[in-house]
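Note that one protein chain is taken out, while the other chains of the complex remain in position.
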Amino acid sequence: MTDKILLAHGSGGRLAHQLVEREFVKALANPLLAKLDDSAVFEIEGRLAFTTDSYTVSPIFFPGGDIGKLAVCGTVNDLAMSGAKPLYLSLAFIIEEGLSQKELSQIVVSIQKAAQEAGVKIITGDTKVVNRGSADRLFINTAGIGIIPEGVDISGSNARPGDKVILSGAIGEHGIAVLSRREGLSFSTDLESDCAPLAKLVMEMLAASPNIHCLRDPTRGGLATTLNELATQSRVGIMIEEEKVPAREEVLAACEMLGLDPLYIANEGKLIAIVSAEDAERVLSAMSRNHYGKEAAIIGEVTTKHPGRVVMKTSLGTTRIVDMLVGDPLPRIC
Amino acid sequence: MCLAIPALIKSITDKEAEVEIGGITRRISLELTPEARVGDYAIVHTGYAINTLDQEEARETLRLLEEIATVGEEAG
Partner (left out) sequence: MKFLTEFRNPELAGRLISQIHRQSQTKARFMEFCGGHTVTVFRYGIRQALPKTLEMVSGPGCPVCVTANADLDKAIALSQISNVIITTFGDMLKVPGSHSSLQEARACGADVRIVYSTIDALKIATENPDRSVVFLGIGFETTAPTVAASILRAREKGIRNYHVLSMHKLCPPSIRAILDSGEVRLEGLICPGHVSTIIGSHPWESVALDYRIPCVIAGFEPLDILQCISMLVAQVEKREARVEIAYRRGVRPEGNTEALRIMEQVFEPRPAQWRGLGEIIGSGLKLKREYEQFDAELAFNIATKPAQEPEGCICGEILRGVKIPLDCALFSKVCTPEHPIGPCMVSSEGSCAAYYTYGGSIDG
């Protein structure tokens, strides 16, 4: 038997069933998934959060993770950013024929580990296999459901002047880790993607204060883009200080080399919290006790000035505007 | 045309060097700077060293800047 995924594996026949049983059901073991009905059926009470995402990262294996871990963490984090406790995920694979079974297994193991850490169950899924060239090795689509505890009201439009802006840790690690493996740009580094599930961190933050107004994870487009989104949604200005934004030396060095701005590089295990001024220190304390928040810092505040814009006090002491990212950050020579 | 950064030369093999900047490392070419030695800082542009950075001049520049700033302050 070949060790590669074939078109037949996606066609619903015997090979497909074997793949699903052996690879997915066994590894992701839970009663709902094992039933293998067309839909997973369950009861839930409460205010629900629902999200969907697709993952197309290339390369599919990168330092610190793979597309599977990314898919679980990304979905869990989207739910957590609404203040929800994530419960169930769906998982759909679009596999390019020719992907090795070994690599697929590795990814499923990653998914299982990430799901376990995040405390979620993957209860329904789908598998398709497409012709060579129709998908870049593997695409994953997910949907996620979570429950929002009573009294929690978190939204991008809730930021108020005077609130503090908290960042949970160093920026740019995911984007640079992935770039370090791209052909034509490779350099050696110990840097790993910061890909991580943040649901527990968020629960601990919510326990510390009822005055968390906004939560968002700065993924594509980086810190700068996400702050701009919040400033626009809430119709407020945001002022941050460059010196207060944590960043690893390796990330800064890689950005220098390639001509990139770390403010625009993707993060997959960080969050921004906008919190009322009185509770900021308490939330920060709670964050620093969690593994994924130990480098958390207050990086700025919300203001009535320049609504909709993000302004930064540079390390030089001067001020400049930080705009949203447009397009992909491309390495440059100039 | 301009993006070039100072990187520390850690080792040299033939006309190539392994350089380090801020914890990341990369192989670069020394074809344009045959005089470069291990321990030098190279100015690296698109994977080539275009010059070795003169560390003494660097220190001198910082001293000069300090002087410029101070002279003006003393003059009032």
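Chains here go by letter, A and B, matching the order in which they are written, and residues are numbered from 1 within each.
Assume a contact is a pair of C-beta atoms (placed from the backbone, for glycine too) under 8 Å apart; a residue touches a chain by one contact, two chains touch by 3 or more.
These numbers were taken from a predicted model, which means no experiment stands behind them.
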By the contact criterion defined above, which parts of chain B meet the unshown chain? Give residue numbers in ascending order. 1-6, 8, 21-22, 28-29, 31-34, 41, 43, 45-48, 50-51, 53-55, 57-58, 60-62, 64-66, 68-73, 75
So that we can see where the missing chain sits, which residues of chain A does it touch? 183-185, 249, 252-253, 256-259, 261, 305-306, 309, 311, 314-321, 323, 326-327, 330-334
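One rule holds in what follows: only the chains that are shown with their structure count from here on.
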Using the touch definition up top, name the residues of chain A that touch chain B in the complex. 180, 187-191, 248-250, 252-254, 256-257, 259, 332-334
For the complex, give me every residue of chain B touching chain A. 1-3, 5, 21-26, 44-46
